[in-house]
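The structure follows.
With one protein chain held back, the other chains of the complex are shown just where they sit.
For chain A:
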Amino acid sequence: MHIKLCVEPLAYRSVMTEVNVLPSLNSDVSHGEAMDGEQRLKLLDDPQEWAAFSLPEKTQAGCWSSSVVFEGMHCAACAITLEDALRSVPGVDSVQINAASHRGRIVWSPDVTRPSEWMRSVERFGYKAIPANDAYAHERRRQEGRRMVWRLAVAALCMMQVMMYATPVYVTEPGDITPEMVHLLRWASWVLSLPVVFFSCTPFLRSAWRDLRHQQVSMDLPVALGMMVTFVVSSIGTFEPAGPFGAEVYFDSLTMFVFFLLMGRWLELRMRDRTAGALEAVLNRLPDSVRKRMPGGQWALISIRRLAVGDVIEVLPGEALAGDGLVLAGQTQVDEALLTGESIPLARQAGDRVIAGSHNLSGAIEVQIEQVGTATRYAQIVALMESASLSKPSMALLVDRWAKPFLIAVLLASLASAIYWWPTDPAHALMVAVAVLIVTCPCALSLATPAAMLASAGALARSGVLVRRLEALQNLASIDTVIFDKTGTLTRDAFEVASIHTRAAVSQSQALWWASSLARHSLHPVSRALWSEARRRAEAEGRLSVLESEQAQAVLEKAGQGVSGRLNVSGRALNLRLGSAAYCQAPVYEGAHLQVSLADDAGWIATFELVEEIRPEAPQVVAALKHLGLQLKVLSGDAQSAVAQVASLVGIDDVRGGCGPQDKLQAVQAWQAQGHKVAMVGDGLNDGPVLAGADVSFALGQAVPLAQSKADFVLMGGQLQVLVQTLVRSRQTLRIVKQNLLWAAVYNAACIPLALLGYLPAWAAGLGMALSSLLVVLNALRLSQGLT
């Protein structure tokens, strides 16, 4: 059981929707980035573009204030260099750089300069400035953080001072202190409690008021009620000591209690900021751009924002499709792994359809756009994910069911005690009633869960696990099934060279060397695998620089077939071909692996067999999870045989291949209907819906931003071991939460009878409340140790 956490601010939600709709088009793998980068920077000079990361400056008319993120900052001195570089650009009025967050705010005038100018000014020094598109969300979060810190500061200072005023009454014998002095001290305490109750407490009061109006119950209601009753009773005690409500004041308990609660909320906010901020940072990149054919026939670079249905765009190898469309000219291969989970390239030519978000691998094509934005298939998958996440089981329902009877019971008990004691002594009666309310005030209860969750989340964050939903830590402890995706999760997202067959007189390294001279010019996953293997071997032999300087001439890539080129080897020119067996006129080997052949004019040279590389830690992780008593399954979009093979190498038996996003979601829902609690580990876009629908979901750090935004945990390091550690930590967290709740319950159970019988003065109730909160927090701090 746990409290209902605050509703996330709307701005946060809308920002994440923006991440969902637009994939990053301009892949980092594309060629000619230097030239492209310059032109893409110029796109920012469009007022509509710079409005995405700038606001009109309030203090100076006509100027704009832009937020950017700097790359390449590694120390505080960099901030000084950057500030100087930016200030030297005419038109830049002021620069503020935060060295810790690598963010800067530049105030500039559009009459004199443009964003591309001052962004270029820092490139000279080796830095890069990227528009901070998440600036709005970032700023909003910053303001929220400031307000919270301010509330906390008010509560803290007033709490300390009120405690000072309360101490004389505690330590003196009756009679030592004059009634006038007591009155003065109480008056001073009352004045200082005003800001605490009416300013610092406003989040609780507002939330409680909202709950009352909607006839719901959250833990804020008893808290707010207790606060108001305590304040009212104490105020009356201050100004009408002879009145029926008695002469006791509880300002010290009140302020301390508020302070502890606010501390918990503040820590929770900071944690949420850190994780949300990191994910929103994926929005920070240069505006996506496409080359569009203009009416005059020439090609111009335009921003994705301005793309419309009917436009004809040119997509170069390495770029991603900006929208669904029809290929008009050219032929190529596309990688639709984002959506289907398969990394095998698919051929596309004039007359074929291509989908948004897929990557163009080999040839330049002209595409007529048929769908943009939300109408694309990519966006439909996003919509599927949104609906899946709405039907996620909500723990808040359980809390509400439990909290209402508890609150009613508390109120009744308090009322009953007041009624019981009233005939004998009205003042005492009220004191008893308030003592009951205070003692039952669930501050230890409210802190029990968040304190533990936050301590765990902090420890996890330090080990590279972003916790996006704190509730998930609790859910994780009760799962019994873990489902893995294959490509990119159990395996690395690339092929690996398994074996090399060569003809006589040619060594394996030699063949690889020649092949890589062609492969480096191709973006095909197979080429990338060959190139990285060649680099690895060259590095091991210390000949990396020689390899890198080896240049083939006249490199031509034929989509679907291979790459050809001319390489100078010790004076001779070799006309090489690297590609399919048919392209190279090479023999085909027996086996299930993908084969790539290398040949020259004289004939076949070598054949490379490629497999998907399994993550080295995967078998251990699987073994550890089994040891923890979990059932493991694999759901993948790849063919059943390929998936089964990988799964058997890793140690999982239950395998299902050929799954689309809907199939995965349905499988998970079927298991959930059987009563299993399911956790999903994935990284691709096709994992999106199932990540949202599972009880707990993990996304790997290199996952598409979409999957990351739907997952409960993001494993930043890209290592799977931390999955096991997170699971273990979540079980520990649940244990500590139970301990905390047990303590809170025992404390309440012991103190309520005492309060009802009149043996518990309110100050003791307040002190007990504060101490029990402290105990809960200290117990929770045991969880902030690093992960094993």
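Here, contacts are C-beta pairs under 8 Å (C-beta built on N, C-alpha and C of every residue); 3 or more make two chains touch, one makes a residue touch a chain; residues count from 1.
Everything below uses one rule, namely that contacts and distances are computed from a predicted model.
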* Asked: Can you tell which of "Cbb3-type cytochrome oxidase assembly protein CcoS", "Spore germination protein", "ABC transporter permease" or "Aspartyl/glutamyl-tRNA(Asn/Gln) amidotransferase subunit C" UniProt lists for the chain that's not drawn?
  -> "Cbb3-type cytochrome oxidase assembly protein CcoS"
* Give the residue, chosen from A:L55, A:I130 or A:L157, that touches the chain omitted from the document. => A:L157
* Structure fact -> Cross-chain touch to the chain not pictured, restricted to A:A51, A:V112 or A:L184, is A:L184
* Structure fact -> Only one of A:I80, A:A350, A:A670 or A:L757 touches the unshown chain, namely A:I80
* Structure fact -> Filtering A:L192, A:A208 or A:V497 for touch with the omitted chain leaves A:L192
* Structure fact -> In the full complex, chain A touches the hidden chain through residues 76, 79-80, 98-101, 142, 145-146, 149-150, 153-154, 157-158, 161, 165, 181, 184-185, 188, 191-192, 195
